[in-house]
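Missing here: one protein chain of the complex. Every other protein chain is in place.
Lettered A, B and C in written order, each chain numbered from 1.
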Amino acid sequence: MSTIGFIGLGIMGSPMAGHLVGAGHDVTGFDLSEDALARLRAAGGNTAGGVAEAVAGAEVVATMLPADPQVEAVMFGEDGVLANAEPGVLVIDFSTITPQTSRKVAREGAARGLRVLDAPVSGGEKGAVDAVLSIMVGGSREDFDAAAPVFAAVGKTYELVGPAGAGQVVKAANQLVVGGTYALVAEAIVLMEAAGVDAAAGLDVLAGGLAASRVLDIKRASMLARDFRPGFRVDLHHKDMGIVLDAARGAGVAVPMGALVAQLIASARAQGHGGLDHSALLKVAENLSGRDR
Amino acid sequence: MSTIGFIGLGIMGSPMAGHLVGAGHDVTGFDLSEDALARLRAAGGNTAGGVAEAVAGAEVVATMLPADPQVEAVMFGEDGVLANAEPGVLVIDFSTITPQTSRKVAREGAARGLRVLDAPVSGGEKGAVDAVLSIMVGGSREDFDAAAPVFAAVGKTYELVGPAGAGQVVKAANQLVVGGTYALVAEAIVLMEAAGVDAAAGLDVLAGGLAASRVLDIKRASMLARDFRPGFRVDLHHKDMGIVLDAARGAGVAVPMGALVAQLIASARAQGHGGLDHSALLKVAENLSGRDR
Amino acid sequence: MSTIGFIGLGIMGSPMAGHLVGAGHDVTGFDLSEDALARLRAAGGNTAGGVAEAVAGAEVVATMLPADPQVEAVMFGEDGVLANAEPGVLVIDFSTITPQTSRKVAREGAARGLRVLDAPVSGGEKGAVDAVLSIMVGGSREDFDAAAPVFAAVGKTYELVGPAGAGQVVKAANQLVVGGTYALVAEAIVLMEAAGVDAAAGLDVLAGGLAASRVLDIKRASMLARDFRPGFRVDLHHKDMGIVLDAARGAGVAVPMGALVAQLIASARAQGHGGLDHSALLKVAENLSGRDR
Partner (left out) sequence: MSTIGFIGLGIMGSPMAGHLVGAGHDVTGFDLSEDALARLRAAGGNTAGGVAEAVAGAEVVATMLPADPQVEAVMFGEDGVLANAEPGVLVIDFSTITPQTSRKVAREGAARGLRVLDAPVSGGEKGAVDAVLSIMVGGSREDFDAAAPVFAAVGKTYELVGPAGAGQVVKAANQLVVGGTYALVAEAIVLMEAAGVDAAAGLDVLAGGLAASRVLDIKRASMLARDFRPGFRVDLHHKDMGIVLDAARGAGVAVPMGALVAQLIASARAQGHGGLDHSALLKVAENLSGRDR
């Protein structure tokens, strides 16, 4: 069992830290929210008054933060992880951020003797609560193996997909494909409904052939019913599409499909649907075709 | 068992007509190719010297033709189906064409007392040979029920999805989603490879989560290996994307994703990949990112 | 001076036929509308009871029709131009249609000894009334020279741009660029307004630099004022974008920008703005960004 400092006890981080406590680790957490700290104490963890204190003495530092600026602050600040973790410590960043920032953390961490993994997850709040997250990991094989007990406590599957930043790239690729699939299914629905087709029957046919997808399997009924309760919110997918485009820019590739999907999701948000499930891309498709009136 | 006139004995029509013979129907076929006619005779069918002769005395007329102009010619020509089929005959058009043309055939057919179904299929040559096509049917419930023995002889699943033209709309929606899924997966692969990620591991992760699709399941290995042997050719998907855009225009809807997919497929064709499998959209994505050199 | 048969006396054709009368030609017109015929008679022209009668004895046949189907009917019908014009007659089709249909008219016309030019125009109703149309001509140099007196009577500029169909291709290219420029300016306006910028001052800067365009020059004030009185209607530009995509398909090229523009214009129409000026693409851009509420 390890001594773990856990920074970021929000919707995702809170249950993850709890699972680590449950697995027998000695967890000291930090978050800006007093409620979050109280939750961890109630779950049997310790809490700290700042990042440096949470990191002090830890063998593993785990972070789960909203976006690049928070990761930069927590990693590079005077009170931060790099300045305060002992050489040899394993740093696992579960945040979904740009590959560029993950690589910078790994590079500067390595310069201080830290072993850094980027480990973004998919599966959402439910996956975190149920400890069945899917974890995409960038870093070295040795560090990945060392982190296995941590991953096993919070996730169902975890895979090393390449060097530092690779976890973020795969997460970005995942969000590109997921967002794009919603956009395609949305256009298919609007086309069928506008043409007087039985869209439910039509989607059944699609789901039975080469057009089949997880999205069609689990979301076609709710999309047809216009039930857009989250699930994974448009606002979060919008943030992730920013990462997709930054990742593509960083890798020197052109992603016209991804860029269009990003704009459709930006439109969903601009139209006031940021708090709905990302399947609400259907509302943008309807709107473009004047079918929301 | 029925007396069936079958027009269009190509790659798809030939095995379909053969299955109808095998199911005990009395089939008379016509095609411009002598070889095609010989194949049907060898399979136990009869052949005719023209459309009118194939249609004469038939209770069911089935057509499987390349595109709108051929359907128009076969249906509306002087020697054609509408001028020569008896009132009450069931006309089943398996061709993939625009909903607009299918509706015109249905409307003008009805004016002459014919009962018309549009019944485009998916599953490709292999599906036709194995009699496991998926059939999307537009027309009336009564005519659909009457056609069930024919569908059962050539397909595994068949579904009534709406009135005349609805089968074509669903086929169009299917091709939009399939083409788009290839384009998304292609961008995901290029992004991962360019970023130094283990793309095979990355695609495994995608295939295990919300990004999962039939395309990922059955094509990711061949795409990573750059094995683009057809399968379903780019040229045919290009034709189908033309139908998608015509269908959208006819229904008064905007399909930005579909339109972009159509251009990427047009690009694949323009770059000389028309004879490859449609998964060769990967070559366009690579090319856009300068990774084909 | 020539004997001219003029088919299609609508908003464009009526003033054009009138200018030909005014230039001293002997004009016999035909249209399905009695009012249109009366207008031509009032202008000093003759009228006929059908295409064949209008064409009889003519040295030049001019046509100005809405779309491909009408051109096909007027050219290829039993009562039509090809069946009734004398060999050697010059056929000038001013209609905006697909290059494919223009080439077919030229080919089949040539087979009957006719000399065919495609000659789509820009400049709109006002350009027709003022006889200042811009005319893009496809055909032979010899026929173009022979048609010069006709062009001079209705247009200000006319240019031979290539063989049969070339006039239509240039018209399509023109509409692609014009529609796209509106879409770009619309996004620029929405971006500036949403960011709290003085959009009028901003557009002045754009109009003074490399972003300058005729669209910015003559439409930025009305766009900022949301004055979308036509001008050239969205419905007509929507029809023209269909021709753009057909022309691209026919030429074997991919036009992702053109395809996206076509969808944005389709959206304007689907949202109920078909009767507004095409600068109403701004309404689609606003809507996508939730700024129309």
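The rule we apply is simple: a residue touches a chain if its C-beta (ideal position, glycine included) is under 8 Å from a C-beta of that chain, and two chains touch if they have at least 3 such contacts.
The structure presented is a predicted model; accordingly, all values stated were derived computationally and were not measured.
Peer 1: Given the contact definition stated above, which residue among B:44, B:113, B:275 or B:290 touches the chain not shown here?
Peer 2: In the full complex, the listed residue that touches the missing chain is B:290.
Peer 1: From the list C:75, C:260 or C:276, pick the residue that touches the absent chain.
Peer 2: Considering the complete complex, C:260 is the one touching the chain left out.
Peer 1: Name every residue on subunit B in touch with the hidden partner chain.
Peer 2: 256, 260, 263, 267, 270-272, 284, 287-291, 293
Peer 1: Which subunit A residues would touch the chain omitted from the figure, given the whole complex?
Peer 2: 242, 245, 248-249, 252-256, 259-260, 262-264, 266-267, 269-270
Peer 1: Could you list which residues of subunit C touch the chain missing from the display?
Peer 2: With respect to the unshown chain, the touching residues of subunit C are 99, 122-123, 134, 136, 138, 157, 159-163, 165-166, 169-170, 172-174, 176-178, 180-181, 183-185, 187-188, 190-192, 194-198, 201-202, 204-206, 208-215, 247-248, 250-258, 260-261, 264, 288-291.
Definition applied: only the chains that are shown with their structure count from here on.
Peer 1: Just curious, how far off is subunit C from subunit B if you go by their C-alpha centres, in Å?
Peer 2: Roughly 35 Å separates the two chain centres.
Peer 1: Please compute the C-alpha centroid of subunit A, do the same for subunit B, then give the distance between them in whole Å.
Peer 2: Between these chains, centre-to-centre, one finds 39 Å.
Peer 1: Indicate the residues of subunit B shared as contacts by at least two other chains.
Peer 2: Where subunit B meets two or more other chains at a single residue, that happens at 248, 252-256, 260, 264.
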